[in-house]
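Here the complex is missing a single protein chain, while all its other protein chains stay put.
Chain nomenclature is as follows: A and B, assigned in order of appearance, with residue numbering initiated at 1 for each chain independently.
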Amino acid sequence: MRRYFTFLWECGRISFVGDWRYHAWMTALTVMSLLGLYAWCQQLVHGLVTTGMTDQVSWGLYIANFTYLVGLAAAAAMLVIPVYVYRNMHLHDVVVFGELLAVAVIIMCLLFVTVDLGRPERALHLLRRFNFPLSMLTWDVIALCGYLLLNLHICGYLLYSAYCRRKPSPTFYVPFVFIAIVWAVSIHTVTAFLYVGLGGRPFWNSAIIAPRFLASAFAAGPAFIILTLQIVRKYTTHRVTDDALLTLRRIVQVAILINFFLLGCEAFTEFYTDSAHVASARYLYLGLHGRHGLVPWIWTAIACNALATILLVLPASRALPTLNTACVSAIVGIWIEKGMGLIVPAFIPTQLGELVEYAPTGREIMVCLGIWAFGLLLYTVFVRISVPVLAGELTCEQRYGVKGS
Amino acid sequence: MSSSPIGSGKRPGGPRGSRGTGLSRRGFLRKGAAAVAGATGLAGALSPLRALAPADWPTLEQFFQSHYKEMTPPEKQAVLERIAREVKARYQVDAEIDDPPPLVGVEYVYALNISRCIGCRRCVFACMKENNSSRAPEIQYIRVLKMQKGSIDVETSDHHYNPPMVPEHDSYYMPVQCHQCKKPPCVKVCPVGATWQEPDGITVIDYDWCIGCRYCEAACPYWARRFNFAAPQVPADQLNVNMSYLSNRPRAKGVMEKCTYCLHRVRRGRMPACVEACPTGSRKFGNVLDPDSEVAYILRHKRVYVFKEEVGTLPRFFYYFDERGSRYREPISTSQPGAEL
Partner (left out) sequence: MEQLDGRLKSPPPTSDGRRAMVVPLVLLALGGLLAADLGPFASPVPPPTVVPAWAVDPTPVRRPSLRPEIELAGFTYRCSDCHRLFASPPETTRSLTQHRDIVLDHGINARCFNCHHLTNRDAFVDDWGREIPPDQPQLLCAKCHGPVYRDWLHGSHGRTDGYWDTRQGPQQRRKCIECHDPHRPPFPGLVPAPPPNTLRMGDQTSPRSEPAVGSPLWVYGPGPVDVDRSRLSEGDP
């Protein structure tokens, strides 16, 4: 027990150890997080009127980011499946980074939901009265918290075992890994079902939403991991093989092709039928009654996704610069399409046909950037801890980094 | 991989403490400065909270307040007294707040005659006044849609008509409010059960339980639910002091609200405010379980339909129209008897 607390203490200590670039990065993230916290405190004082949301568009940037990040968290499983199911050992050494990303990202998801609440101090009402199984939000709460605990356990167990210099016993983590695979798919399915089950919103009430979520998550998530693994390779001593990156590339390739296909399916269903239910899709892609706030966004997203798809199917993307371009393109395109391209259009026009557009306010954006910064901060700390621990440089027998400042 | 030994011996740099892993004074000062700076940054980030009035911080009593359905009668009494005190403190008026129980053998149904509605919006404002709805930001439970003749698609509607006189030529008007559905999607999706349907058919909200996630607002097919994005403003001289816990007591920011068929009135046998205000008598309200009621007659004999029937929510709100259309708005000619027929 005492060793565990020492372990935690050591983790905390080495989070502050690093060179000037590390400190600069962490300070920048801290500053941004504090700015986000400041904006959120103003929201607590004045109410959600500090955001751009209205009765007509009652979910906005917060839920858009939440949706995107749930997908990112689910995609951590995409690293696990090749290694544990297909015994593809290329990714073996980097699985833990996917899991750590999942932890950081799930915390970001929970934060995004918290800042979206009108009365966050009443969140504990969820424990006192829980409308399970009728409300999909309750399923989502269980799914997200469960996924967080699963990944915390897996990573924590592996790291602590490395710290204690003992081989991790498969019984304590392999079953959880397999549960985590299934759970990862279900967190994003449940999040999709939040939207799909609402008959009053025909834009969402479609069976294709859940598969699209998964396809786009499995494209954006590994793309994100490709980028972060290269950063890990550059700034730490952890070994990241090119094979790992190329295996991830393969996953992104397939997922983004499926995502594009599903986009085509959606577009066809909406526009070929051309019924009254097409109003929201028409607003999104073409503008409606002189309002076209989201049109540039969605076409940018489609262009980014198309660029990413084309680059990824070309062998040129086996080279890292092209691969990185494709990954950034995919991440941005999928963020727009899932966030502004899915959440907001369902509210425009309203159920009564009114057209009120939505634009996030500065404070809303600041809160979002603050949560993103906090998540990146957490992830950086996790990487900062896990690299030396897994390398055997920080163990119960030897302290690490005491020489450094 | 690091090859230099760690944890023992010398390191380049400043003096160390007597223990190999202890802090030097400089190190302590540096860490202390960093900690203080961090705390200052955090305090700065939290500084907007100083603008919160003492009344905005939840009291311990409010924090542990039970859900309405779990309150014992003494608890309810205490809560009603607290609300009366808050109203007195904020508006300087004495509120008569209580909690009328549902009447037995009653299911409320609303019927609206769209042949007769002229779109004057008096119902909207009567409702605002009766339910202490916020004036800033404006919350109105009823939204009147000016519909184009030939279409029942609300895509063609205009909510912001403002001609010198209504009704306008060849439009018909369709007011929409909460339909108190028999299969309410808002009740289904609420994660904390803050909204539920009472035995007499009214879907209510416990304003002290709602966490403000707005999932119900996304789920409602009729745009019937409203959220308090800011603290609601009601002028003290226009406050309706006849309040009830589940309907028109003053709400706070961050919670949902909606039409409750004026629960505090109808459970005492009175009509909702919108029915009383309607100058043309387009609004009909009553107990559908009573075969002699107006609404039972309407459902039996009139051409009744349900708005957005395909979403399957089974509303308790019916639109109907008379056999004669709205042709009466055209001038009647006396020179050609029978020409208008």
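Convention: contacts are C-beta pairs under 8 Å (C-beta built on N, C-alpha and C of every residue); 3 or more make two chains touch, one makes a residue touch a chain.
In this text, all values refer to a predicted model and were calculated from it rather than measured experimentally.
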Can you work out which residue in A:V49, A:V185, A:I208 or A:L257 touches the chain that's missing from view? A:V49
Per the touch definition above, residue among B:A126, B:M174, B:V192 or B:V255 touching the missing chain: B:A126
Among A:R3, A:H23, A:R165 or A:R239, which residue is in touch with the absent chain? A:H23
Of the residues in chain B, which ones touch the absent chain? 1-4, 12-14, 26, 30, 33-34, 36-38, 40-45, 47-48, 103, 111, 113, 116, 118-122, 124-126, 128-129, 135-140, 143, 146, 148-151, 153, 155-167, 169-170, 229-230, 233, 235, 238, 266, 268-271, 275-281, 284-287, 293-294, 297-298, 301-302, 320, 322-323, 328-334, 337-338, 340
The missing chain sits against chain A at residues 17-20, 23, 27, 30-31, 34-35, 38, 42, 45-46, 49-50, 52, 54-56, 235-237, 289-290, 354-357, 363, 387-388, 391, 393, 400-401, 403-405
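Methods note: only the chains that are shown with their structure count from here on.
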Please output the residues of chain A touching chain B within their complex, sorted ascending. 16, 30-31, 34-35, 37-38, 41-42, 44-49, 51, 53-56, 58-59, 113, 116-123, 125-126, 128-131, 134-138, 141, 194, 197-201, 237, 276, 279, 346-347, 349-354, 391, 393, 398-403, 405
Give every residue of chain B touching chain A within the complex, in rising order. 1-2, 4, 6-7, 11-13, 21, 34, 38, 41-42, 44-49, 51-52, 56, 58, 63, 67, 137, 139, 143, 145, 153-157, 159, 176, 185, 188-194, 209-215, 217-223, 226-231, 253-256, 308, 311-313
